[in-house]
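In this view, the complex is presented without one of its protein chains, the others remaining in place.
In order of appearance the chains are A, B and C, and numbering begins at 1 in each one.
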Amino acid sequence: MRNTFGHIFTLTTFGESHGEAVGGVIDGMPAGIDIDMEFIQSELNRRRPGQSAITTSRQEADRVELLSGVFEGKSTGCPIGFIVRNTNQHSNDYENMRNLFRPSHADYTYFEKYGIRDHRGGGRSSARITISRCVGGALAKLVLRQKGISIQAYTSQVGDIALDKDYSRYDPSLTETNAVRCPDQQKAAEMEALIAKVKAEGDTIGGIITCVIKGCPTGLGEPEFDKLHASLGQAMLSINAVKGFEYGDGFNSATMRGSQVNDVFVPSTGDQQPITTTTNHSGGIQGGISNGQDIYFRVAFKPVATILTEQQTVDKEGNATTFTAHGRHDPCVLPRAVPVVESMAAMTILDYILLRNAVIL
Amino acid sequence: MRNTFGHIFTLTTFGESHGEAVGGVIDGMPAGIDIDMEFIQSELNRRRPGQSAITTSRQEADRVELLSGVFEGKSTGCPIGFIVRNTNQHSNDYENMRNLFRPSHADYTYFEKYGIRDHRGGGRSSARITISRCVGGALAKLVLRQKGISIQAYTSQVGDIALDKDYSRYDPSLTETNAVRCPDQQKAAEMEALIAKVKAEGDTIGGIITCVIKGCPTGLGEPEFDKLHASLGQAMLSINAVKGFEYGDGFNSATMRGSQVNDVFVPSTGDQQPITTTTNHSGGIQGGISNGQDIYFRVAFKPVATILTEQQTVDKEGNATTFTAHGRHDPCVLPRAVPVVESMAAMTILDYILLRNAVIL
Amino acid sequence: MRNTFGHIFTLTTFGESHGEAVGGVIDGMPAGIDIDMEFIQSELNRRRPGQSAITTSRQEADRVELLSGVFEGKSTGCPIGFIVRNTNQHSNDYENMRNLFRPSHADYTYFEKYGIRDHRGGGRSSARITISRCVGGALAKLVLRQKGISIQAYTSQVGDIALDKDYSRYDPSLTETNAVRCPDQQKAAEMEALIAKVKAEGDTIGGIITCVIKGCPTGLGEPEFDKLHASLGQAMLSINAVKGFEYGDGFNSATMRGSQVNDVFVPSTGDQQPITTTTNHSGGIQGGISNGQDIYFRVAFKPVATILTEQQTVDKEGNATTFTAHGRHDPCVLPRAVPVVESMAAMTILDYILLRNAVIL
Partner (left out) sequence: MRNTFGHIFTLTTFGESHGEAVGGVIDGMPAGIDIDMEFIQSELNRRRPGQSAITTSRQEADRVELLSGVFEGKSTGCPIGFIVRNTNQHSNDYENMRNLFRPSHADYTYFEKYGIRDHRGGGRSSARITISRCVGGALAKLVLRQKGISIQAYTSQVGDIALDKDYSRYDPSLTETNAVRCPDQQKAAEMEALIAKVKAEGDTIGGIITCVIKGCPTGLGEPEFDKLHASLGQAMLSINAVKGFEYGDGFNSATMRGSQVNDVFVPSTGDQQPITTTTNHSGGIQGGISNGQDIYFRVAFKPVATILTEQQTVDKEGNATTFTAHGRHDPCVLPRAVPVVESMAAMTILDYILLRNAVIL
């Protein structure tokens, strides 16, 4: 529990925003996988701050060092320890946070839970912690690639600017062609303009990320409590600022009839699957188990809590006071959250592939 | 993993729709709690089939028997085993399901995963399995009551008929006054009429359940992967037919600015909490940890897959065929899902109270 | 944790000596296994009380009922719930135990931990609880049989009467030919005579059980904390009255030189293993992982704490008093512990076979 994710393929993380380093241990990595360090670093670079005009300007190289579990370029099946040093620590920027609780941050709740907190940059609750998730996700992706499974996320909404078509109508290869990571170039430009405007006002904006998993085999998912979508949901909801998760038809299902949304089975022609469905309202999962169709889901993000205008709040002694953040702020977390969503999905799918193997004699 | 829910307070379940019995084991029940059998049975009765005109007509007494862990009316801290016998088993009703896969049911995915399935009434994937969750939830509620924590869910939408006000504007005591379990009598009547119409057409309809947790202490939630809302999300997503989960502002957050949704802290007057917030966009959870405000969330249900009209499908050999369900069908699962939602929430909150205790010396 | 054993193949148990029933849930049972009910019952009969003159005279049919997870004679991969009703409950026999703590029983420690205890026959701490382990073990054996893995335990010492030869020198098929379950007929007779003498004196006696696992594949065991022998050790130490565990050369290793105990590898001739060892001081496990040789270990049991002579003790209020047990007593637990040892070993090996599968893509 707590700082470990997964059942068989597990990621245990540590680190605070302004400590020595962030890092973790990946356990259950299958043996004999080629460890492509360039790919792993490139995944980290996708979530690195300062990569574009519409993200936070904190400068971090975020160089990952794998400390174990790899021998002569291949995974050995032993745990992979890794660290990423924190370099750009302006701890003094945060002295004004030491004794008060920032609105809608985790300052108050951490203090209530532990009686002590590292106030610098949000400490453990900082989005910086997601670095470790991207390392785990990159390693999981190396395995999934071998199995022909692809995982691609993209920004589908920022504020009121939303993609209006089904995921299948977009070309995921366009996602990385713009700073906001949206496959629709026109909408991407609008989103970037909105984020720039919000940033100029010292404010922040929310949005939605859509994620699609293709090539997933049938039979993944543990009935009852660990249904595949339930674990994907927990994985996504564990990402900072996430407020909602839906898969397949999601909340739209509430207004539908069974006769409208049932996915009819038909014999499959050609491909490896014996059976396919004519529609995919289910989102590739039935009874908590993958059915071989595309798995797709949407993740809702609230706007980042750090804004540059003065806000009322309360200090440790319970006295009313005010707080104004200064320096860096991240107007929209979505562009950098895209690789985090993919990483959590990749680790979940790999974990469930291994879990499925565990029940086969 | 698999058929066990929770970390410290755990529920392990077993059973199929038409097997001998459904049941489970509750572990981690605190010792010395008065076991109110009448209350436990009354909770089971809330999800029992055949309780009203708008639910399935399967007749089951659903009498629960506690087999251990209770001594002279009090919990002993030892595991509580329990069973509910299946009595109304019309297994022959299901012969026509033996060799084919019903659309949008778990028949195909179970068969792909295990190579064998109990086809009678959906076997393990039947909603009947939620009985065990209600027993676990009832026991958790007995503990939470002592701590002044209340958990109340209600039907907030069926099809296009939706409650339009904030949860705080409804009187939860009215929820049990109608068959659909909606605290707005007018809307409840409309919902019941819609469900009756859908039932007459042999069709089914989806909806949304809202759940509110009051009196929750601060400090519940395990940062990083087991955030309180992430575990609530997994718990809800593990309920049959659930397609989405959101808490606090949920998906609406996507369109908001930070300056609109940040919850400002103010000194608290009178009550036990030193600090409170002027708004509760966060839904009572910040950084994955409870902040003492009301926790509220919404759960989206798809329409039940069993409809009484003929549907295309495929048999085990992969040949196209058709399937028509006959006999009982449940036009809308929401009324009976309300106690299940409450049960999963109650078990999660109790589990996290115990988890929190575990970190205090 | 707590009342669940195993990682992938898990057994969760419940029940007290004089409650309604004992039972549990077996999760992770591979699908498609023929469920031989006669075999399962026969395993329970091996640990049943009253089966011979040298065991307790409590009369229990101990009929097991499987409630789920089996369909048309085969396992479905779904959890198997089971119960065994308690029938011969002389609860009044135990009124004199209600307010005092029996020496070397768990009465005091349960009371200290939970503040309440079911005093009847030791409640949860009774050896009767091992019934559930034998059900789980019997199911595991059904799977292991298919894989050509055999697990056989026998009584190798009672008091000072000990088998003096290596396990390989005895014919395990003779184990069930006598009441004490010892493959050496001569020693068995001496052991039975000793137990009868001890019983007549109202006293009890300890002993040692040896267990041998043949046909175990290589590669079982999780390096670091969950080494195969570490989990076997925990499994055995969790059996009532066990005080010690050793495998391979065990405690004798303390006096040896590396040059005496190293197991030299040689090419294997004929059989399926490419490599074998000329000796097996290691007990079939190296670095916590099975090497394909026989796995063997020894388990030390203390004498049962219930004796029929008066003993000093203290009551709940902390006052000195005396206690004399009357009625049934079990002079030597070993004969009935043999199937329990086998069951824990069988569940551990199956769990590790499934765990190993989990790391293979």
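The criterion applied here is as follows: a residue touches a chain if its C-beta (ideal position, glycine included) is under 8 Å from a C-beta of that chain, and two chains touch if they have at least 3 such contacts.
Keep in mind it's a predicted model, so treat the numbers as computed, not measured.
Trainee: Which of C:A61, C:A193 or C:V261 sits in contact with the chain that's absent?
Mentor: In the full complex, the listed residue that touches the missing chain is C:V261.
Trainee: From the list C:T55, C:S68, C:Q157 or C:S343, which touches the chain that is not on show?
Mentor: Reading the full complex, the residue touching the unseen chain is C:Q157.
Trainee: Residues of subunit C in contact with the chain that isn't shown?
Mentor: Here the touching residues of subunit C are 1-5, 7, 13, 101, 103-106, 108-110, 112-114, 124-125, 129, 157-160, 198, 203-208, 218-219, 221-227, 229-231, 233-235, 237-238, 240, 243-251, 253-268, 274-275, 277, 281-283, 285-292, 300-307, 309, 311-314, 318-320, 355-356, 359.
Trainee: Could I get the residues of subunit A that touch the absent chain, sorted low to high?
Mentor: For subunit A, the residues touching the absent chain are 2-4, 10, 12-16, 19-25, 27-28, 31-32, 65-69, 71, 74, 76-81, 83, 113-118, 123-124.
Trainee: At which residues does subunit B meet the chain that is not included here?
Mentor: With respect to the unshown chain, the touching residues of subunit B are 8, 28, 30-31, 77-78, 143, 146-147, 223, 353-355, 357-361.
Here is the rule we go by: only the chains that are shown with their structure count from here on.
Trainee: Whole-Å distance, subunit A centre to subunit B centre, using C-alpha means?
Mentor: Each chain's C-alpha centroid was found; their separation is 26 Å.
Trainee: With chain centres taken as the means of their Cα atoms, state the distance from subunit A to subunit C in Å.
Mentor: The answer is 46 Å.
Trainee: Residue numbers in subunit B touching 2 or more other chains?
Mentor: Residues 2-4, 13, 113-114, 124 of subunit B touch two or more partner chains.
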